[in-house]
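Heads up, this is only part of the complex; the chains shown haven't been moved.
Read from first to last, the chains carry the letters A and B; within each, the first residue is number 1.
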Amino acid sequence: MNPKTPSQSLAILTDIVLPSETNPIGNMFGGELLARMDRAASISARRHSMRIVATVSVNHVDFNKMIPLGSVVTIEAKVSRAFKSSMEIYLDVWIEDRESGVRSKSNEAIYTFVAVDETGRPVSVPELVPETKLEKLRFEGALRRKQLSLVLAGKMKPGEASELKALFIED
Amino acid sequence: MNPKTPSQSLAILTDIVLPSETNPIGNMFGGELLARMDRAASISARRHSMRIVATVSVNHVDFNKMIPLGSVVTIEAKVSRAFKSSMEIYLDVWIEDRESGVRSKSNEAIYTFVAVDETGRPVSVPELVPETKLEKLRFEGALRRKQLSLVLAGKMKPGEASELKALFIED
């Protein structure tokens, strides 16, 4: 399998916010955004692996900004690091001002997917080679996040999480 | 208002097909695709006009290919011609083969939107300047389609539809 770049797995999901997708105070319902991101991330993981993919975990999602009814919401998903059979997907969510056209970041999120064969068994995925500065930064952070995820799940001892440990000791 | 190019209004809506969006024989439900295209076209019209926009008509939509459950569907919408306050939006719909990554055209559609102010009155929109060969072709066709639409609606006599008339006489 040839390595791939993040831009090869870019998935763009631009959509509006209708009343059926809002919460009682008229902003986009959090669950709806989580669902849209899951859809975008699954497309990105599929484009990288060319395999059937399944959500493994939602690692972190911040809701910094309200997204009002009628907004145009753009979700951009790219694989940020590939492990043996799992992939970390980094998502950036943008909303844009109708009159000025200026767009601003509303959310970031990190999802993890696994590639499986028809019987559901994990299969290998291509290596990811980051290109831009931001892609490299996220690629490096992915290892720490993976260790963290293993530590939180009790599948790795904190002392073995070398990348994470360094973070707290070196600082 | 400065003229704009079609690429300035490009809206990309990539999404998957879930069971809740299928018809009884397991393909994407036609009404669901019509609704997604309406959403994508409205974003494109809004990006061109920077105004509130409303659907005026669906001019033509072909359903040539079944889109099976689980497909990745990419809708690309761009303004193909701007009139005084209305805009024709041309949409291309693609599905991609999971294993090869090859994508193929599944549908084309043409929607018309109007830009309005807060009170619902039509307002002027920027001129559209096509750039690519395909954009120019669609730009030219748009006038014939507009005349056709007026003729079909009984708002223009066939004899006055100069562009359309030429098409049938010159041939």
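One rule holds in what follows: a residue touches a chain if its C-beta (ideal position, glycine included) is under 8 Å from a C-beta of that chain, and two chains touch if they have at least 3 such contacts.
Predicted model only: the values in this text are computed from it and were never measured.
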For the entire assembly in this structure file, with 2 copies shown, the number of copies is 6
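Methods note: only the chains that are shown with their structure count from here on.
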Here the gap between subunit A and subunit B, centre to centre from mean Cα coordinates and rounded to Å, is 31
In their shared complex, subunit A is touched by residues of subunit B numbered 11-16, 39-40, 42-43, 46-47, 50-52, 72, 98-101
